[in-house]
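Removed from the display is one protein chain of the complex; every other protein chain stays in position.
Moving on to chain A:
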Amino acid sequence: MSADQWATLSNTSFSIAVGLYSLAVIAFCAELAFGGVRQADPVRELVGAGGPVERPRPPQDLAPPPESDRGRRYGALAMGLTVLGALAHLTVLVARAAGTDRWPWGNMYEFATASVLVAVVAYLSFAFRAPSLRHIGVFVMGPAVLCMVLVGLFLYAEAGPVVASLRSAWLAVHVSSVVLAMGLFFTSGIASVMYLVRTRYDARVLAGDAPASRVVHRLPLAATLDRTAHRIAICAFPIWTFGVIAGAIWAESAWGRFWGWDPKETWAFIAWVVYAAYLHARATAGWRGRPAAWVNVIGLVVMIFNLLYVNLVSTGLHSYAGVGN
(Lines give C-alpha, C1' and ligand atoms only; values in the text may rest on other atoms or scores of the structure.)
Protein backbone atom coordinates (compact mmCIF):
# COMPACT_ATOMS: atom_id res chain seq x y z
CA MET A 1 0.00 0.00 0.00
CA SER A 2 1.19 3.49 -0.74
CA ALA A 3 1.69 6.16 1.90
CA ASP A 4 -1.47 7.90 0.71
CA GLN A 5 -3.52 4.75 1.03
CA TRP A 6 -2.21 4.17 4.53
CA ALA A 7 -3.05 7.76 5.43
CA THR A 8 -6.59 7.32 4.08
CA LEU A 9 -6.98 4.05 5.99
CA SER A 10 -5.81 5.81 9.15
CA ASN A 11 -8.27 8.67 8.73
CA THR A 12 -11.16 6.33 7.91
CA SER A 13 -10.36 4.23 10.96
CA PHE A 14 -10.44 7.37 13.10
CA SER A 15 -14.00 8.09 11.98
CA ILE A 16 -15.01 4.46 12.49
CA ALA A 17 -13.51 4.45 15.98
CA VAL A 18 -15.36 7.62 16.94
CA GLY A 19 -18.59 6.15 15.54
CA LEU A 20 -18.23 2.87 17.40
CA TYR A 21 -17.28 4.61 20.64
CA SER A 22 -20.32 6.86 20.34
CA LEU A 23 -22.59 3.83 19.90
CA ALA A 24 -20.86 2.24 22.89
CA VAL A 25 -21.63 5.32 24.97
CA ILE A 26 -25.29 5.04 24.00
CA ALA A 27 -25.30 1.36 24.95
CA PHE A 28 -23.58 2.12 28.29
CA CYS A 29 -26.22 4.77 28.94
CA ALA A 30 -28.95 2.30 28.15
CA GLU A 31 -27.38 -0.21 30.52
CA LEU A 32 -27.35 2.33 33.33
CA ALA A 33 -30.83 3.61 32.59
CA PHE A 34 -32.74 0.42 31.86
CA GLY A 35 -30.56 -2.31 33.34
CA GLY A 36 -31.84 -2.17 36.89
CA VAL A 37 -34.18 -4.67 38.48
CA ARG A 38 -37.19 -3.00 40.04
CA GLN A 39 -36.98 -2.53 43.77
CA ALA A 40 -39.99 -4.72 44.28
CA ASP A 41 -38.28 -7.52 42.48
CA PRO A 42 -38.22 -10.52 44.78
CA VAL A 43 -34.95 -11.79 43.36
CA ARG A 44 -32.34 -10.72 45.86
CA GLU A 45 -29.04 -12.12 44.85
CA LEU A 46 -26.38 -12.45 47.44
CA VAL A 47 -23.85 -9.92 46.34
CA GLY A 48 -20.28 -10.81 46.74
CA ALA A 49 -20.28 -14.50 45.87
CA GLY A 50 -17.50 -14.86 43.34
CA GLY A 51 -17.38 -11.14 42.78
CA PRO A 52 -14.68 -8.86 44.12
CA VAL A 53 -14.62 -9.09 47.88
CA GLU A 54 -15.42 -5.83 49.59
CA ARG A 55 -14.10 -4.84 52.98
CA PRO A 56 -15.69 -3.54 55.04
CA ARG A 57 -18.93 -4.69 53.56
CA PRO A 58 -21.27 -1.73 53.24
CA PRO A 59 -24.90 -1.87 54.20
CA GLN A 60 -26.90 -3.92 51.77
CA ASP A 61 -28.80 -0.91 50.43
CA LEU A 62 -25.61 0.75 49.13
CA ALA A 63 -24.61 -2.22 47.03
CA PRO A 64 -25.48 -1.89 43.38
CA PRO A 65 -28.77 -3.63 42.71
CA PRO A 66 -28.57 -6.77 40.60
CA GLU A 67 -28.74 -6.28 36.90
CA SER A 68 -31.60 -7.38 34.70
CA ASP A 69 -31.07 -9.52 31.62
CA ARG A 70 -31.80 -6.51 29.50
CA GLY A 71 -29.13 -4.55 31.31
CA ARG A 72 -26.64 -7.35 30.82
CA ARG A 73 -27.42 -7.42 27.11
CA TYR A 74 -26.89 -3.67 26.83
CA GLY A 75 -23.66 -3.99 28.80
CA ALA A 76 -22.35 -6.77 26.60
CA LEU A 77 -23.28 -4.77 23.51
CA ALA A 78 -21.48 -1.71 24.87
CA MET A 79 -18.37 -3.71 25.69
CA GLY A 80 -18.42 -5.32 22.24
CA LEU A 81 -18.73 -1.93 20.55
CA THR A 82 -15.92 -0.55 22.70
CA VAL A 83 -13.65 -3.45 21.78
CA LEU A 84 -14.39 -2.99 18.07
CA GLY A 85 -13.85 0.75 18.44
CA ALA A 86 -10.53 0.14 20.15
CA LEU A 87 -9.48 -2.10 17.25
CA ALA A 88 -10.33 0.65 14.77
CA HIS A 89 -8.54 3.09 17.07
CA LEU A 90 -5.46 0.86 17.00
CA THR A 91 -5.69 0.77 13.22
CA VAL A 92 -5.46 4.58 13.15
CA LEU A 93 -2.02 4.39 14.74
CA VAL A 94 -0.78 1.27 12.98
CA ALA A 95 -1.70 2.73 9.58
CA ARG A 96 0.04 5.98 10.51
CA ALA A 97 3.15 4.06 11.45
CA ALA A 98 3.04 1.99 8.26
CA GLY A 99 2.45 5.02 6.04
CA THR A 100 5.15 7.20 7.54
CA ASP A 101 7.66 4.53 8.55
CA ARG A 102 8.10 5.89 12.06
CA TRP A 103 6.52 5.63 15.50
CA PRO A 104 2.98 6.96 15.33
CA TRP A 105 3.35 9.66 17.97
CA GLY A 106 5.26 12.42 16.26
CA ASN A 107 2.74 15.20 16.75
CA MET A 108 -0.10 16.24 19.04
CA TYR A 109 -2.75 14.53 16.93
CA GLU A 110 -1.05 11.17 17.11
CA PHE A 111 0.01 11.64 20.73
CA ALA A 112 -3.50 12.49 21.93
CA THR A 113 -5.03 9.70 19.85
CA ALA A 114 -2.63 7.18 21.37
CA SER A 115 -3.29 8.44 24.90
CA VAL A 116 -7.04 8.05 24.51
CA LEU A 117 -6.49 4.51 23.19
CA VAL A 118 -4.49 3.64 26.32
CA ALA A 119 -7.27 5.02 28.51
CA VAL A 120 -9.87 2.94 26.66
CA VAL A 121 -7.77 -0.24 26.83
CA ALA A 122 -7.05 0.34 30.53
CA TYR A 123 -10.76 0.69 31.17
CA LEU A 124 -11.55 -2.42 29.11
CA SER A 125 -9.02 -4.56 30.94
CA PHE A 126 -10.44 -3.53 34.31
CA ALA A 127 -14.03 -3.90 33.16
CA PHE A 128 -13.38 -7.43 31.96
CA ARG A 129 -11.75 -8.41 35.23
CA ALA A 130 -14.26 -6.76 37.52
CA PRO A 131 -17.65 -6.62 35.80
CA SER A 132 -19.00 -4.12 38.34
CA LEU A 133 -16.62 -1.56 36.85
CA ARG A 134 -18.45 -1.85 33.54
CA HIS A 135 -20.95 0.62 34.92
CA ILE A 136 -18.52 3.51 34.81
CA GLY A 137 -18.22 2.86 31.07
CA VAL A 138 -20.26 5.87 30.08
CA PHE A 139 -18.07 8.10 32.24
CA VAL A 140 -14.88 6.81 30.64
CA MET A 141 -16.11 6.45 27.09
CA GLY A 142 -18.04 9.73 27.11
CA PRO A 143 -14.93 11.82 27.75
CA ALA A 144 -13.00 9.53 25.39
CA VAL A 145 -15.42 10.30 22.55
CA LEU A 146 -15.29 14.00 23.41
CA CYS A 147 -11.49 13.91 23.36
CA MET A 148 -11.44 12.07 20.05
CA VAL A 149 -13.80 14.58 18.44
CA LEU A 150 -11.76 17.54 19.73
CA VAL A 151 -8.53 15.87 18.64
CA GLY A 152 -9.97 15.24 15.19
CA LEU A 153 -11.27 18.79 14.86
CA PHE A 154 -8.44 20.85 16.31
CA LEU A 155 -5.28 18.79 16.42
CA TYR A 156 -5.47 16.93 13.13
CA ALA A 157 -2.17 16.76 11.28
CA GLU A 158 -1.53 15.10 7.94
CA ALA A 159 0.60 11.98 7.98
CA GLY A 160 4.16 13.01 7.30
CA PRO A 161 7.75 12.89 8.41
CA VAL A 162 8.87 14.41 11.70
CA VAL A 163 11.53 17.05 12.24
CA ALA A 164 15.16 16.12 12.72
CA SER A 165 15.17 16.36 16.50
CA LEU A 166 12.39 13.80 16.79
CA ARG A 167 14.34 11.24 14.77
CA SER A 168 15.73 9.37 17.67
CA ALA A 169 15.25 6.00 19.29
CA TRP A 170 14.16 7.92 22.37
CA LEU A 171 10.95 8.92 20.60
CA ALA A 172 9.82 5.33 20.99
CA VAL A 173 10.95 5.08 24.61
CA HIS A 174 10.03 8.51 25.97
CA VAL A 175 6.78 9.18 24.16
CA SER A 176 5.50 5.61 24.43
CA SER A 177 5.90 5.60 28.18
CA VAL A 178 4.37 9.05 28.52
CA VAL A 179 1.40 8.06 26.35
CA LEU A 180 0.93 4.92 28.41
CA ALA A 181 1.14 6.75 31.72
CA MET A 182 -1.16 9.54 30.53
CA GLY A 183 -3.83 7.13 29.38
CA LEU A 184 -3.64 5.25 32.69
CA PHE A 185 -3.73 8.42 34.80
CA PHE A 186 -6.72 9.55 32.77
CA THR A 187 -8.65 6.38 33.62
CA SER A 188 -7.51 6.56 37.23
CA GLY A 189 -8.72 10.15 37.47
CA ILE A 190 -12.14 9.21 36.09
CA ALA A 191 -12.39 6.42 38.66
CA SER A 192 -11.62 8.93 41.41
CA VAL A 193 -14.24 11.35 40.09
CA MET A 194 -16.77 8.53 40.16
CA TYR A 195 -15.59 7.67 43.69
CA LEU A 196 -16.27 11.23 44.81
CA VAL A 197 -19.73 11.11 43.26
CA ARG A 198 -20.42 7.75 44.81
CA THR A 199 -19.24 8.60 48.35
CA ARG A 200 -21.29 11.78 48.34
CA TYR A 201 -24.32 9.79 47.30
CA ASP A 202 -23.60 7.11 49.91
CA ALA A 203 -23.30 9.70 52.65
CA ARG A 204 -26.64 11.17 51.71
CA VAL A 205 -28.29 7.76 51.56
CA LEU A 206 -26.95 6.92 55.01
CA ALA A 207 -28.05 10.31 56.31
CA GLY A 208 -31.55 9.47 55.19
CA ASP A 209 -32.09 12.08 52.52
CA ALA A 210 -31.56 9.66 49.69
CA PRO A 211 -32.14 11.17 46.31
CA ALA A 212 -33.69 8.71 43.95
CA SER A 213 -30.70 8.31 41.71
CA ARG A 214 -30.81 4.91 40.12
CA VAL A 215 -27.82 5.82 38.01
CA VAL A 216 -25.47 6.59 40.90
CA HIS A 217 -26.76 3.60 42.79
CA ARG A 218 -25.68 1.40 39.94
CA LEU A 219 -22.11 2.65 40.04
CA PRO A 220 -19.56 0.28 41.55
CA LEU A 221 -19.10 0.44 45.30
CA ALA A 222 -17.06 3.35 46.58
CA ALA A 223 -14.32 1.06 47.86
CA THR A 224 -14.04 -0.62 44.45
CA LEU A 225 -13.74 2.71 42.67
CA ASP A 226 -11.16 3.99 45.12
CA ARG A 227 -9.10 0.81 44.90
CA THR A 228 -9.30 0.81 41.10
CA ALA A 229 -8.15 4.42 40.91
CA HIS A 230 -5.27 3.69 43.26
CA ARG A 231 -4.17 0.52 41.49
CA ILE A 232 -4.14 2.20 38.09
CA ALA A 233 -2.19 5.14 39.52
CA ILE A 234 0.30 2.70 41.05
CA CYS A 235 0.84 1.21 37.59
CA ALA A 236 1.09 4.59 35.95
CA PHE A 237 3.42 6.30 38.42
CA PRO A 238 6.60 4.29 37.69
CA ILE A 239 5.81 4.50 33.98
CA TRP A 240 5.49 8.27 34.22
CA THR A 241 8.71 8.43 36.25
CA PHE A 242 10.41 6.37 33.59
CA GLY A 243 8.97 8.57 30.84
CA VAL A 244 10.31 11.70 32.53
CA ILE A 245 13.75 10.13 33.06
CA ALA A 246 13.83 8.93 29.45
CA GLY A 247 12.85 12.43 28.37
CA ALA A 248 15.69 13.87 30.42
CA ILE A 249 18.18 11.47 28.84
CA TRP A 250 16.90 12.42 25.40
CA ALA A 251 17.01 16.13 26.24
CA GLU A 252 20.62 15.70 27.28
CA SER A 253 21.56 14.53 23.80
CA ALA A 254 19.18 16.77 21.86
CA TRP A 255 19.19 20.08 23.73
CA GLY A 256 22.42 20.01 25.64
CA ARG A 257 21.00 19.65 29.15
CA PHE A 258 18.94 16.99 30.83
CA TRP A 259 16.64 19.39 32.61
CA GLY A 260 15.98 23.03 31.89
CA TRP A 261 12.53 23.89 33.28
CA ASP A 262 11.05 24.11 29.82
CA PRO A 263 7.26 24.53 30.33
CA LYS A 264 6.62 20.91 29.43
CA GLU A 265 9.31 19.75 31.80
CA THR A 266 7.91 21.96 34.54
CA TRP A 267 4.44 20.52 34.14
CA ALA A 268 5.75 16.99 33.95
CA PHE A 269 7.43 17.71 37.27
CA ILE A 270 4.26 19.22 38.73
CA ALA A 271 2.26 16.18 37.65
CA TRP A 272 4.88 13.88 39.16
CA VAL A 273 4.72 15.76 42.46
CA VAL A 274 0.92 15.71 42.50
CA TYR A 275 0.78 11.96 41.86
CA ALA A 276 3.47 11.39 44.48
CA ALA A 277 1.22 13.36 46.83
CA TYR A 278 -1.73 11.18 45.83
CA LEU A 279 0.14 7.98 46.63
CA HIS A 280 1.27 9.45 49.96
CA ALA A 281 -2.20 10.76 50.77
CA ARG A 282 -3.61 7.28 50.35
CA ALA A 283 -1.29 6.19 53.16
CA THR A 284 -1.80 9.15 55.47
CA ALA A 285 -4.32 9.19 58.25
CA GLY A 286 -6.84 11.94 57.70
CA TRP A 287 -6.22 11.97 53.96
CA ARG A 288 -7.56 8.57 52.98
CA GLY A 289 -10.76 8.47 51.01
CA ARG A 290 -12.16 11.67 49.61
CA PRO A 291 -9.17 14.02 50.18
CA ALA A 292 -6.85 11.56 48.43
CA ALA A 293 -9.34 11.20 45.60
CA TRP A 294 -9.37 14.97 45.20
CA VAL A 295 -5.59 14.90 44.85
CA ASN A 296 -5.96 12.38 42.05
CA VAL A 297 -8.53 14.63 40.38
CA ILE A 298 -6.06 17.54 40.63
CA GLY A 299 -3.55 15.23 38.95
CA LEU A 300 -6.04 14.67 36.14
CA VAL A 301 -6.51 18.42 35.72
CA VAL A 302 -2.73 18.92 35.66
CA MET A 303 -2.43 16.22 32.99
CA ILE A 304 -5.05 17.83 30.79
CA PHE A 305 -3.53 21.27 31.29
CA ASN A 306 -0.12 19.85 30.47
CA LEU A 307 -1.47 18.34 27.26
CA LEU A 308 -3.50 21.31 26.06
CA TYR A 309 -2.10 24.55 27.45
CA VAL A 310 1.55 23.73 27.36
CA ASN A 311 1.51 22.35 23.82
CA LEU A 312 -0.96 24.72 22.26
CA VAL A 313 -0.55 28.04 24.05
CA SER A 314 2.87 28.38 25.63
CA THR A 315 6.03 28.18 23.60
CA GLY A 316 8.84 25.92 24.58
CA LEU A 317 11.14 23.29 23.26
CA HIS A 318 8.27 20.81 23.02
CA SER A 319 6.42 23.14 20.66
CA TYR A 320 7.15 21.09 17.58
CA ALA A 321 4.83 18.54 19.10
CA GLY A 322 2.11 21.09 18.43
CA VAL A 323 -0.52 21.23 15.79
CA GLY A 324 0.43 20.46 12.22
CA ASN A 325 -0.18 23.15 9.68
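The rule is short, and it goes like this: a contact is a pair of C-beta atoms (placed from the backbone, for glycine too) under 8 Å apart; a residue touches a chain by one contact, two chains touch by 3 or more; residues count from 1.
We adopt the following convention: contacts and distances are computed from a predicted model.
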| item | value |
| --- | --- |
| Among "Glutamyl-tRNA(Gln) amidotransferase subunit A", "Cytochrome c biogenesis protein ResB", "Monosaccharide ABC transporter ATP-binding protein, CUT2 family" or "GntR family transcriptional regulator", UniProt-listed name of the chain not shown | "Cytochrome c biogenesis protein ResB" |
| Candidates A:L84, A:I245 or A:I304 - the one touching the absent chain | A:I245 |
| Residues of chain A in contact with the chain not shown | 52-53, 55-57, 160-165, 167-168, 170, 230-231, 234, 237-238, 241-242, 245, 248-250, 252-263, 266-267, 269-270, 273-274, 276-277, 279-281, 283-284, 286-287, 302, 310, 314, 316 |
